[in-house]
Structure formats: C-alpha cells, structure tokens
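Shown here: the complex without one of its protein chains, the others still in place.
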Amino acid sequence: MTSFPWAPGFIDGDRPKIVTSRFQYEDSHTLERYLATGGYEGLRSVLARSPHDMHEEVRSSTLLGRGGAGFPAGVKWGLTPDGVFPRYLVVNGDESEPGTYKDRLLMERDPHQLIEGCLIACYAAGLSRCFLYIRGEMALAQERVAQALNDAYAAGFIGKNILGSSFSIDIVLHWGAGAYVVGEETALIESLEGNRGMPRLKPPYFPAAIGLYGQPTIVNNVETLSNLPFIATNGAAEYTAIGTESSPGTRMVAVSGHVRRPGVYEIINGTTTFRDLLYGEEFCQGIRDDNELKAFVPGGGSAPWFLPDQLDLPFEGRLVGAAGSMLGSGAIMVMDSTTDIPAAALTLTKFYAHESCGKCVPCREGGTWLMRILDRVVEGTGTTDDLDLLLEVGGSICPGDMPHAASADLQLEATPFPYKMTTICFVGPSAYVPVHSALTLFRSEFEARVAPSRTRSRIPVTAVGAGS
Amino acid sequence: MARLTDENVTLAKEIIDRYPRAKSALIPLLHIAQEQDGWVTDEAMRQIAELIGVTPAEVLGTGTFYEMFKFEPVGKYLINVCGTMSCALLGADDLMHAAEEELGIHEGGTTDDGMFTLHRAECQAACTEAPCLQVNYRYRFRTTPVEVRQLISDLRNGRLDDEIPPHGTLARVRQHIPADKGVGAVDPSQVTSPPEWITASAEGGAS
Partner (left out) sequence: MSEQSVEITVNGKTISAEPGEMVIAAAERAGEFIPRFCYHPRMSSVGMCRQCLVEIDTGRGPMLQPSCMVPVSPGMTVDTESDTTKQAQEGILELLLANHPLDCPVCDKGGECPLQDQAFSHGPGESRYIEEKRHYEKPIDISSLIMLDRERCVLCDRCTRFADEVAGDPLIHFVERGNATQVMTYPDEPFSSHFSGNTAQICPVGALTAKPYRFKARPWDLEQANSTCTSCSVGCEISVHSSRDRVLRYQGIDNDDVNWGWLCDRGRFNFESIHAEGRVTEPLIKTADGHQATSWNAAMSITTELLNESLASAGASSVGVIGGARGTNEDAWAWAQLCAALGIERHDPQLGDGLPAALLGMPRATIREMASAATVVLLAPDLKEELPVLYLRLRDAVVNGSTRIIEFTSTGSGLTRHAWRSIRHGAGDVGSTISATFADADVQAQLSSGPVVVVAGRGNLATSADVEFAALQQLMTAVDGATVLPALRRGNVVGALQAGLAPTSAASDTTSTLTAAANGQIEVLVLLGSDPLADFPDRDLAAAALNGAGRVVSITGHMNASTVDADVVLPAAVMSEKTGSTTNLEGRVAPIAKKVNTPGVARADWMIAVELADRLGHDLGVSSVEGISEQLTSVGAGVGSVWSVPFESSAVEVNVAPKGGYDVDLIVSRVMYDGGVATASSPSLAGLANGRSVAVNPAVLEQLGIDSGEMIRLVSEHGSAELPVCPDDRLDRGTVWAAFGQPGRESGFGDVRSLISSSAPVSRIRIERVS
C-alpha cells in the first residue's frame, strides 16, 4: 500500500494488478523495463494465432469498455460490416470527464502496454491503421507515448512486417487541442478528420459501420486496450477469474474530493463496493476530518449523484444503473458535510455549458441558461421560481423522468438510469444532471438561498411581432 | 507575420503524410504554428490551409473550436488553474486569488510584460491531486496559495526554464516514423481488400 512519487495519484496495494503492474518501477515507461517485465510477449503469442482466434479470446474475456459506456470490446470489434476495408482503430486518450484520472497515468507510466494493446486489437480485428488521439493538455503523456512509439518502431514492434510476420501497421500519434466533447467517439472522429469536434448522429454514424473517413472504425479507450496484453498472455480464463461474470477483471477508479486518501486505485471489478473504496483501509480511509459523507458522484461528472444510502452497491453497471446512476468512466467525487451543494453542482453545470460543442440547441442554449439561473441562486439573488425554472429548462433537455437515487430520509424511490434526451450526445443532459440531482436530493439547501417568488417575468412570444 | 519556417514546413509535410487525408493534419499543424510563434497567426493559418488544401475559413473554424489555440499573443507562461468540481471542493478559488494577486491581473488577463496569462481551466485529469494547475500544460499537484506565489516567482526568475518551455511547445519529444519501417498512409478509396495478415492467416497465425 504505497504511492510512488513518479506516478502521482496512484496508490498501490495488495490486489490483483492487470494494468498497473509496472507502476512500481520508476522507469516503467521505458522499452527496457517493458521488455524486462514480459512486454510484447502477448503480441508475440498473438501473432502465432489466427486473428479470428484472438478476437474470440477477447470476446470470451468480456472485457468491458472503460471509456464510459461499458460496452464489451470483443462484441464491438465484431460490429464492422463484412467485407468493408480499410478499417481503423482510434484510441480514445482524450480523458476529460470531471473526476476521471487513469488514462493519463496509463499513457505516462506504461505507454508500451497501450501500444501492445493497440497492436493486438488491430491484428485481431483486421484494422489497418491506428490513430492514438491524446488529449492536448497532456504534455507529458504526449512525450512518453511519442518516445515509446519511436522506440517500438526502432525495435520492430510497429511498422512493416512486425516480428517477421505479415502483420504490418502504423500507429500515428495525434494531438488533441482542448475540447471535452471530443472524447465522444464520433466527435473524436470528426476531430481526427481535421474538423470541429461536433458529434455525429448515431444512427447512422455508428463508428464501427461509418467512422473515420466513412470507413468502419473501432474506437476504444486507453484503459480498455491496456488490458489486452494481459489477456493475450494469460488467456481469457485467467482474466475472468478476477471480478464477476458480468464485470470481470479489474478497473481503475479515481476517487477525489473530501476523502482522507484520494487516489487512483486498480480495484476488482464487480465486487468492490463504494463503501470499500471510500472507507476501506487499503483505499481512501474515510472522509476527511472525520466528517459525514454528504453525497458522491459515482461515475464521472455526468453521473447522477448518490447518497450514503447507496454505499453498499458494488462496482457493477446494471446494479448502479437500477439505483439511478451509472459507473461511467470510473471516477468518484466525494462531498462531505461541509459542502455547499448548489455551488458544487454549479461547477459541473459550468463545465458542461462551457464544453457544449454548440450543435444542439438544447445543449447550447439550455446549458448556458441553466448555468445562469443556478449562478444567481448560488449568488443569493434567485427566487423560488428559479428552482422550478431550473427543472423546466432541464425538461427541455431531458423530457420525462430523470434518474435519481433513493433516499430513506426523503422517502424517495430510485428512478433508474437512463433518461430521455433532446440532444445528440450526453453533454447537454450532463449540464442538467447535477442540477437535477442536487435539487432532488438537497432541495432545502436551495430553498434556504432564494427569496420568495417575485412575479415571474414572462415575455409573450407575440412580442416577436405580427406575421402577415 | 510569421509564416512557418522551412524546417517547420518540412515537419508539417511529414505529419501530413501520416494521414490518409491531409485535412487530418490540421490540428497538429496548428500546434506547430503555435509552437513557433507562441500563438496562431493569420499568416500561419493561411499557410496551413494551402498545405492541406482547404480554405483559411475552415482552418479558423476548426482552430477556434479548441481551447488550446490562441489567436492573439498570450504570455510566455499560460497558467491554467483548474476550477472543476474536485479542485473546487479543495480550494481552487484560493489558488486563483493568489495568482491574481501575485500577477496583478484578473482571470483571463495577461501581464504587461507579456510573461503571464492567467486562465481558469476545466478538469485537467488530475482530480485526485486537487487542487491543481498547469503552466504551459505542465502540472503542479496539490498546490497551495503559497506554492502558487513561489511558482510565479520561480518562473519570473527563469528557475524553471529547463522544466517548462515557453507557451506553444507541447511535446518536446516528437514521433518520427522511420521511412524504412513505416507502412504509409493510403487514401481509403484506394483499398478494398482485407489487410494481408487477415488473408494470410485463414489458417494459423500471421508468422
């Protein structure tokens, strides 16, 4: 149970390690260390098997995507239309979801593991070029991955006829430039084509069918791919022996906010509970200053909030969904009893309003409007009407019932995830989610800050002027 | 002012060649322009447009979508104080105030000497290390107001020159694909058959 100064945030422990096994070494990012610790052995063994065989291995490992949606990688690879080539691999290293911190570590600390994962994926799924899209603001990750790629090319692990086989592939490092929404896979593809990172509509633009340059494209998260060398070397059976049947393996989780020991932990998937994580001795060791836990965000800034009532849920997608939230990108943000709930919600709403790509009217206009209303509530110049207005504007982004957690105190039943939405992607709804969670679970805190209703200003649309 | 230097044009062409379609190099080339001048000049955008065969309006359209590109001069050091939830919960505001006071500017401003620009930034993927900030995209974790003041003074005195290059320089290590090893980019319309290892290995592996 140590943290390593060269891997800031990461906290080691006596748990099975799949993707962080080399973090203990200060030089874990070098080719020398990688080779000395079994690196590229997975690739070597894969090249001796047929691509189909390897694909089946990944399918039976039930490796779930770690980018947020939790879709099984092996199934995704199989969704490309028959006979359409070329196909591409796009690696999603745009990690920007509030609370999320793991892909950057994997790129900085073990770039070769990621590269080997990319190679295995391309080999197995017949993808003939790989683009590794790294978030622009991650200078060190850019440098480490660039160095690793250069070294791997020089050593013959990437390029033409890898290790003397017929497998030939380039991995191209691509620099992002600062836009959260580009993490959404279709926006990522737009960005990679040199465009504004505005998401495309699915359907028809499911990347596996119509992706980069209109070709079948697999988009996978950095952590997802980093699991592949282990699966290739040790087999799916050894992988599924960890975790549960529906959520096998491990996953990296960042816990931030008001805990004693915030950090990035590689935990066992499916069985570890939020209580283990927040209070366990080998994890966060409880709330800071022995304060009460007030609420936590279980799956990145887009996820509806949980209360202490939900602490005993394990890290399992379906259970968390039924409880009214999602696991998302493996990010937990913890709020203790001192937290100013409306202000905390505002930081997230501000984030999503600022990061709207501008394509959908409800997100572009609604996100900013929500932010402005909430801002005046937090500033103390709002009215009770503003609280209703928040929910009504939110209803234009997410019409119908919103998911939320159960609360014994409030006598609330859970409404399960997901919600209906009027936008293309989740950025728009995500501006509303924290507002809705906070207002539903902590309405009294809002009410305490607002003045009683003024007569609400309503501008008749007829002021728009008469037609003919 | 400021077309790309010959050296950068060569680099730009090398990068363009990695993509099946030249426009894909747009963002990387904007980074190169920004690295050269500290910001993206109109001339550089025109030149990028020529290099990848689009209109300057398209370069501007893509470029302005992304936070990192600056279209007017910014300080040699761009200080981005994270203000999203985890950092906010742990005192991001205090860092911002300390920086504002030390620099004598407000969030969004640039010091008169052109040394510093101060911005509030969105989540920097270091939430467990909150509150944090970046100077030219190099991190400072679990920072305090005192450390922020020290950091600014160190930057002023050139004590961090080795660690933190001037604004615009992103990665000091670049990818180079050796000519004899690279597979090369092909326009997707020129390919219709499965890659060789798929055909080669109807039975057994690729080796």
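Here the chain labels run A and B in written order, and each chain numbers its own residues starting at 1.
Going forward, a residue touches a chain if its C-beta (ideal position, glycine included) is under 8 Å from a C-beta of that chain, and two chains touch if they have at least 3 such contacts.
Worth saying up front: this structure is predicted, and the values here are computed from it rather than measured.
Participant: Considering the complete complex, identify which of A:368, A:384 or A:415 is in touch with the unshown chain.
Facilitator: A:368
Participant: Specify the residue from the set A:313, A:353, A:387 or A:450 that touches the hidden chain.
Facilitator: Hidden-chain contact among the options goes to A:353.
Participant: Write the list of subunit B residues that the hidden chain touches.
Facilitator: 42, 45, 54-61, 64-66
Participant: Given the full complex, what residues of subunit A touch the hidden partner chain?
Facilitator: The list for subunit A reads 179, 196, 201, 203-204, 353-362, 364-369, 372, 389, 392-393, 395-397, 399-400, 420-424, 456-461, 463-468.
Throughout what follows, only the chains that are shown with their structure count from here on.
Participant: So how far apart, in whole Å, are subunit A and subunit B when each is placed at the average of its C-alpha atoms?
Facilitator: 21
Participant: Using the touch rule from the top, collect the residues of subunit A that touch subunit B in their complex.
Facilitator: Contact set of subunit A toward subunit B: 8-9, 46-51, 53, 83, 85-86, 95-101, 103-104, 123, 126-129, 135-140, 142-144, 146-147, 149-150, 153-154, 156, 158-160, 163-170, 172-180, 191-198, 213-215, 254-258, 262-264, 297, 301, 331, 333, 335, 339, 343-344, 347-348, 350-351, 354-355, 357.
Participant: Where on subunit B is subunit A touching in the complex?
Facilitator: My answer: residues 18-21, 23-28, 30-31, 52, 54, 61-62, 65-69, 80, 83-86, 88-90, 121-130, 134, 136-139, 141, 170-178, 181-186, 188, 191-198, 200-207.
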